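Shown here: the complex without one of its protein chains, the others still in place.
Chain nomenclature is as follows: A, B and C, assigned in order of appearance, with residue numbering initiated at 1 for each chain independently.
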Amino acid sequence: MKPSNYPSHECGVFGVYGHPQAALLTSYGLFALQHRGQESAGIISHDGDGSPFHLFKGMGLVSQLFQEQDLAKLTGPYAIGHVRYSTTGSSTLLNAQPLSATTAHGQIAIAHNGNLINAEALRAELIQKGALFQATSDSEIILQLLAKPPSNKESSVSMESLQQLEGAFSLIIIGEKEMVGLRDPHGFRPLSLGKLDDAWVISSETCAFDLIGATFVRDVEPGEAVFISAAGVRSEFPFQKKKEAFCIFEYVYFARPDSNLRKKNVSQARIRMGQELARLHPVEADCVIPVPDSGIYAALGFAEELKIPYQAAFVRNHYVGRTFIQPTQLIRDFNVRVKLNLVPEAIQGKRVVIVDDSVVRGTTARTRIVNLRKAGAKEVHLRISCPPHRHPCYYGIDFPDPKELIANQYSLEEMKAYLNVDSIGYLDIPGMVRATECDEQSFCLACFTGKYPTPQQT
Amino acid sequence: MKPSNYPSHECGVFGVYGHPQAALLTSYGLFALQHRGQESAGIISHDGDGSPFHLFKGMGLVSQLFQEQDLAKLTGPYAIGHVRYSTTGSSTLLNAQPLSATTAHGQIAIAHNGNLINAEALRAELIQKGALFQATSDSEIILQLLAKPPSNKESSVSMESLQQLEGAFSLIIIGEKEMVGLRDPHGFRPLSLGKLDDAWVISSETCAFDLIGATFVRDVEPGEAVFISAAGVRSEFPFQKKKEAFCIFEYVYFARPDSNLRKKNVSQARIRMGQELARLHPVEADCVIPVPDSGIYAALGFAEELKIPYQAAFVRNHYVGRTFIQPTQLIRDFNVRVKLNLVPEAIQGKRVVIVDDSVVRGTTARTRIVNLRKAGAKEVHLRISCPPHRHPCYYGIDFPDPKELIANQYSLEEMKAYLNVDSIGYLDIPGMVRATECDEQSFCLACFTGKYPTPQQT
Amino acid sequence: MKPSNYPSHECGVFGVYGHPQAALLTSYGLFALQHRGQESAGIISHDGDGSPFHLFKGMGLVSQLFQEQDLAKLTGPYAIGHVRYSTTGSSTLLNAQPLSATTAHGQIAIAHNGNLINAEALRAELIQKGALFQATSDSEIILQLLAKPPSNKESSVSMESLQQLEGAFSLIIIGEKEMVGLRDPHGFRPLSLGKLDDAWVISSETCAFDLIGATFVRDVEPGEAVFISAAGVRSEFPFQKKKEAFCIFEYVYFARPDSNLRKKNVSQARIRMGQELARLHPVEADCVIPVPDSGIYAALGFAEELKIPYQAAFVRNHYVGRTFIQPTQLIRDFNVRVKLNLVPEAIQGKRVVIVDDSVVRGTTARTRIVNLRKAGAKEVHLRISCPPHRHPCYYGIDFPDPKELIANQYSLEEMKAYLNVDSIGYLDIPGMVRATECDEQSFCLACFTGKYPTPQQT
Partner (left out) sequence: MKPSNYPSHECGVFGVYGHPQAALLTSYGLFALQHRGQESAGIISHDGDGSPFHLFKGMGLVSQLFQEQDLAKLTGPYAIGHVRYSTTGSSTLLNAQPLSATTAHGQIAIAHNGNLINAEALRAELIQKGALFQATSDSEIILQLLAKPPSNKESSVSMESLQQLEGAFSLIIIGEKEMVGLRDPHGFRPLSLGKLDDAWVISSETCAFDLIGATFVRDVEPGEAVFISAAGVRSEFPFQKKKEAFCIFEYVYFARPDSNLRKKNVSQARIRMGQELARLHPVEADCVIPVPDSGIYAALGFAEELKIPYQAAFVRNHYVGRTFIQPTQLIRDFNVRVKLNLVPEAIQGKRVVIVDDSVVRGTTARTRIVNLRKAGAKEVHLRISCPPHRHPCYYGIDFPDPKELIANQYSLEEMKAYLNVDSIGYLDIPGMVRATECDEQSFCLACFTGKYPTPQQT
């Protein structure tokens, strides 16, 4: 089966219920979640009195988008926000979130992280029934379903119609009377609940709680809908129970190192991945160097385990933005150099282990290794802190076409030759899972194994 | 009955069917229609091959909004555009048009001029049935209705559901296979059909045809839907026939003087209004001066009829924009002065007739007359080229609250005192109508008479 | 002699001495003078306590450039401002004015209207003595000269070094202790003194006084420097007396109709030009139409004199800006049409007189006449409210190369044929001068006669 035509994307969501400066806090929360999406950002707030919701969204980074005068208009104690990942083709303000609408239940707004796998079918069905779609993201489907008149009238935000959703969705919904934090029954993407004074906060990752000084309360469970209203917090499990399938790549790469996923700190899990990797593929070497920033913790674990000195030999340019002048053919490998520069003095004449979190196409890795050789590395050993990626993700991570993945093009021996390394070693699944200190059964490992937790994809 | 909560607005619409540079032509067309709306502008184009429609819209003037790179992305031989009027409170990009959607009939987009009078009821009904509304303008209702599955399958753009619309709508609809120009059965707002080489064009006013060198073909009739497709032009009258009710204020003030409305040139009609006014309220005077630019033609007609010299004593500042520094209390009557400055030499010691197209609240007129007196006018006679405004418009023109209208606050004698004029004279309805050379029965005169062509408003 | 390499330009200058909101008033003054320059605008203000001057300048229109927060930083009771005309090649922020500097006399700033004719020589000489020039406008020369240590210490702004200047300069200079309004001894460009409460104001044109409610006091005389300081107003004539040579084209075209130049109202002078023209080149016709806006008053005078009805047959688009999409070859004569559209009904079957203030290259006039013919004009008679332009201006007006001027290319008969008119008539010099009610000897008529008031140009 082919992946959906809908643009895949990682995203970040954040919500505040019951704080006088809800929108400002939300802007801070989105700022902490910026790594989950840099294409667009938006906030919707409301005053809780039935007056129209306030919306501000735009293309670009949170720190550049939200000016004081914009936030001043986002009044009210209730707010949700969203940051969106940049993928080719779908980069348009129409697809920026949160999305909002007036429905039979009053005004609602949603912020969605994840990817629906039955989006096309749902959309076609809704259109057939007379619905219209003003944008192209799958999130508008959720908005349409929420507009359906519910049979259960307890809450203005009805879970009933959402039962048709399949795939990945960590959602924050805000209605006129409540805010709902919701995870799909597989629990692909994270979502956590926190508290700041009397206000409740919901976030894709716990690092956003730290920034605003909120306390972590608990994760929203797979399949759980947490309703927050004036009456307090209420939990519901509106979906049929399914196998938990938390995305392990959130631990490996996606989440911020200072976040806790399912109560496990990400940086510490990555250090353990490095240690596992060292035990699985030990090597005699003079220094261990990470590909910053994502490889830092695994490299530290690897170095510590084998008692090899850790060296920060690659220096990152902190001013790399998204809008710089198009790299030209003028300078070879400009794109690789502009992000990281190598300190030859750190590795000259040495046997070097380079640790990265993943090798996707292999082109960037290859250039880095050429540079290491030129700078005088005696040996180069490549270590990867997860298994080889071989399969597409249907749940929101934007990998290249499987045919372009290096692990599908080369055997390990061929890869060694292609990358010009003295040895290569990937972490295996058991080691990666052990490093998370979670149960293997609780994970989605599909991009490594091809075994998808949802039946349609197998 | 109270006016609808929906923001009233005049707007301009333009469409091109079958020209390789449809979007560029549309930008020119909107530029010619800029006087109908300065708040926002937008264009949607498509390639005719089922690929997604191209959209660009934003807040501001056409000449500032559409840059070459934006137009370059609006490819395809089919395009519609919209300029929107600025009214307090609804000034948001979400309400900017054209609106577009994917529906059961494929992609559609609409550009709407006019105001629905049953918007609230329709919206409530649609919401009750599960529809959601992402913005606040009444035009989204039309989009929702067009999404309904049609019983008549001849065209992908179905007129069936639009039969529920009541009020004013001159619409351009673009579907994947055709463009439709449509006027409500009362024909409140203008809409004309033109031709440029092999392409068809539709415009709110004929002045846009002149700019692009298109030929006027004919007006779209009240209640008519003109379908333009590869098969040619086809006419349909999907609505129950109603009394024609063309807005006479389009002749008096709103339309551009170089446009023809129902084949009658606007500037010439205004000259005749001035002549009628001169015959109805003659005066002995030394000069006739218009309030530019809207009063120019009536003043010319007035002056000619009475053989009194015409003087351009008020000088307009052509750089008045919408974003200048807030007028302060520093300078008295700054807002009046900044638009028009008086040449005292033109009127010193003279008996002056000042001709304007309307007096709404009277505050600006009063200030102008103070200035005329200060500059040495011996007598000041005010002549207005239409009857007094006393009633709200439900069909798209944004008058102040009836209580604020000067004609509802003062008798003619009181008005003379308040404005400090030696005489005052309004054109009457028969004269105004005669000046248009059209049948009185074909007009909506409700803002003058309070007799509304739609039953609910009486 | 060739014209200087320096970019010629008309400009507008404005200054306020002693008002708590000097910068705001200056922004209004510049707004009223916007017709004198649309390329860039700037304001410099100071607090009068020796602290640094405040500067804000940028490219674009006054109403768009100066935002409230910018004006808030321009504190102090002393301010000068400048609007600059757009000419190809020199369009850069470096050349925007006012210019300011710290010199031996403390801080000074200048705003300059006019064109120096010995700029190249002065610049070379100053450079030879060690001066450096950071931009390319001739106005920086004035700044350099003002930096020279004066022998006369009475004022911190010394006139001594300015005696080297030749050509056109209406200047406002602001020092730490005074403001100076200065006109070159020929008095090419206007400059007037006004009063607003206790504050003094200086402006290129009197229309700016009207906008801010200031009273006209008197013109600055040719060769006069008006020093305004805490001690009051003091007059000086620092230059050798020269023949007065006021630019007559300020009356014909450049100044705003509501300004008074040398106490004569511009609009009234233009009306008299139309009357003179009518007497010089009468014609039997059915209507007189102006090329708006500059031809309006002459057309009114022409029509009145011959008792021919005046018609506003050309309709101007008020939204023509400077940044609209480049006109394409798509539409023939787009550039002509986009500014003015013709109302055929106004001239069909008629003998038409079209009145303009000047015909430069003739291309635009030709297109307009084609349109008149197409629209059904029976005869077309062209009347120009000044004599033919044949010679370059070295004093600040940017005419095309003499070889491109229509009057240098064609005889009157040829012109008639080229423009396809039934008759053509230019106002003569005596008539033009009479219309101004000023002495012929007081004018610069060089662009018509080739007789330059400064010896080098003959």
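Definition applied: a contact is a pair of C-beta atoms (placed from the backbone, for glycine too) under 8 Å apart; a residue touches a chain by one contact, two chains touch by 3 or more.
Just so it is clear, the structure is predicted and the values come from calculations on it, not from any experiment.
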{"item": "Missing chain: touched chains present in the view", "value": "A, C"}
{"item": "Sole residue of A:F56, A:F254 or A:Y310 that reaches the chain not shown, by the stated touch rule", "value": "A:Y310"}
{"item": "Contact with the hidden chain (one of A:A147, A:L191, A:C207 or A:V291)", "value": "A:C207"}
{"item": "Touch criterion as defined above, residue of C:S100, C:S170 or C:T454 at the omitted chain", "value": "C:S100"}
{"item": "Subunit A residues that touch the omitted chain in the full complex", "value": "21, 24-25, 27-28, 31-32, 34-35, 38, 61-64, 66-68, 71, 207, 210-213, 256-258, 265, 267-268, 293, 296-297, 300, 304, 309-312, 315, 317-321, 323-326, 328, 330-332, 334, 337-338, 341-346"}
{"item": "Touching residues (missing chain, whole complex) on subunit C", "value": "52, 55, 94, 99-104, 127-134, 136, 143-144, 146-149"}
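In this section, only the chains that are shown with their structure count from here on.
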{"item": "Two chains sharing the most C-beta contacts", "value": "B-C"}
{"item": "Chain centre separation in whole Å, for subunit B relative to subunit A (CA means)", "value": "49"}
{"item": "Centroid distance [mean C-alpha coordinates] between subunit C and subunit B, Å", "value": "36"}
{"item": "Length of the line joining the C-alpha centres of subunit A and subunit C, rounded to whole Å", "value": "61"}
{"item": "Contacts with two or more other chains, residues of subunit C listed in rising order", "value": "none"}
